[in-house]
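All protein chains of the complex are present and in place, except for one that has been dropped.
Up next is subunit A:
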Amino acid sequence: MNIKLVSGAALGLATMLVLSSCGSGGSGGGDDTQASGGGAVTLKMVAADYGDGPGKPNSGETFWKGVVDEFQAANPNIKVEVQVINWNDIDKQVATMIQNGQVPDILQTGDYSGFVADKLLYKVDEVLSPNVSGDMLQKFADFGKVDGAAYGIPFVSSARALFYNKDLFEKAGIAEPPKTWDELKAAAEKLKGAGVTQPFGLPLGQEEAQAESFLWMLGNGGGYKDASGKWSINSPQNVETFTYVKGLVDAGLTTPNPGTKDRKTVWEDFGAGKVGMVNGGPMSIPIFDAAGLKNYGVAPIPGKAGPLDTTLGVMDWIMAFNKNGHAAEIKKFFDFFYTGNAAQKISDTYKLLPVTNGGIEKLSSDEKLKPFLDALPNASFYPFQDPKWAEVNPAIKQTIGGAVKDDPAKVLGELQKTAEAAG
């Protein structure tokens, strides 16, 4: 009897041990980051993967290994451990790290502003030399500030322009890409007449409806916020814009049911020669190439009265967390990164645009990237520094497609309400 009891209890104990060890399995790696003064310091870095994932030649692991090896050769006392995480999971995984107190030293991802309120970040001037920060595009650097203090360092950027299929344009007898909304509609009608199923590719589905919508708003002097910084999603200009787009949709000149279509699908359709025109960025070029489309052109995005003098700019960020107190070492790494050829390598590998004046100069000879580089200094951005954006953005992704299907004023009005709601 005794033996039974003991073995039963042992089994129970073993089960609990197994269970509890599952819970703490992830904590093993953090110990050596606390190395005390004098010896080598290990910087823990978390970065997003711009490549096609682990194992691929362009994977983030490969890229960062190259950077780190070079850095460590020059700074034998500093070790950098990079953990690369894909875009879908990086936000959730970083949130988990912070909840568990496993804060990295350096984070490279899509947003920095959420960390500022909880005082988790170093200010930029604590971790970046003045000559480096002085070379940043001023407009970009300004977006790294919250209440006048800079926390986010621009990492890479992208901009948007109009891609058009030259073969389809020729088939439809269109001489040059449209500059105004009227020309756009006329071109779309000609394309339709020539048998193109989607004259204008319009992805207003969940993946990136906020980008496509913003590009259209800019064409009519609108935007998510007005000049005074107040939400203006249902401004008269925006309602007019969506009424015009709805006209295109109703006439069958766009992707059908735009509110359910992701940009990836529409870009693939463009690559397959089913779409006449579509708004895209440097990052869509590899998709078009993969689909085998060669003969396409890039032009400024048409606006109501003339081509846009601005475009949507999207920036990714790098930032330094203050928990482990490695400001001096982080500064060395950041300076190394921006003054060396690493930033250039990112642009070459991933078709992402640089954020420094020097970097833009170096790339300006690339024919395909030129329209985007020209647009960068005057780009417009999402109001992502407003904490409300975190709530408005998902609502836009989910529902703004309704503005080209139902009543534009009503759909935009609901979004405006979401933006203005307290809390």
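Keep in mind that, in the parts below, contacts are C-beta pairs under 8 Å (C-beta built on N, C-alpha and C of every residue); 3 or more make two chains touch, one makes a residue touch a chain; residues count from 1.
Keep this in mind: contacts and distances are computed from a predicted model.
Missing chain, UniProt name from the options "Fe-S cluster assembly protein SufB", "sulfate adenylyltransferase", "Carbohydrate ABC transporter membrane protein 1 (CUT1 family)" or "Protein translocase subunit SecD": "Carbohydrate ABC transporter membrane protein 1 (CUT1 family)". Checked against the hidden chain, the listed residues A:Asn77, A:Thr96, A:Asn341 or A:Asn378 yield one contact partner: A:Thr96. Interface note for the absent chain: among A:Asp118, A:Asp147 or A:Glu367, the touching residue is A:Asp118. Check A:Gly252, A:Gly306 or A:Gly325 against the missing chain and you find that the one touching it is A:Gly252. Shown as candidates are A:Asn86, A:Thr180, A:Gln237 or A:Thr260; the residue that touches the absent chain is A:Thr260. Along subunit A, the points of touch with the absent chain fall at residues 1, 4-5, 8-9, 11-12, 15-16, 19, 94-96, 98-99, 114-115, 117-118, 197-198, 205-206, 252, 256-257, 259-261, 269, 272, 274, 390-391, 393-395, 398-399, 401-402, 405, 414, 423.
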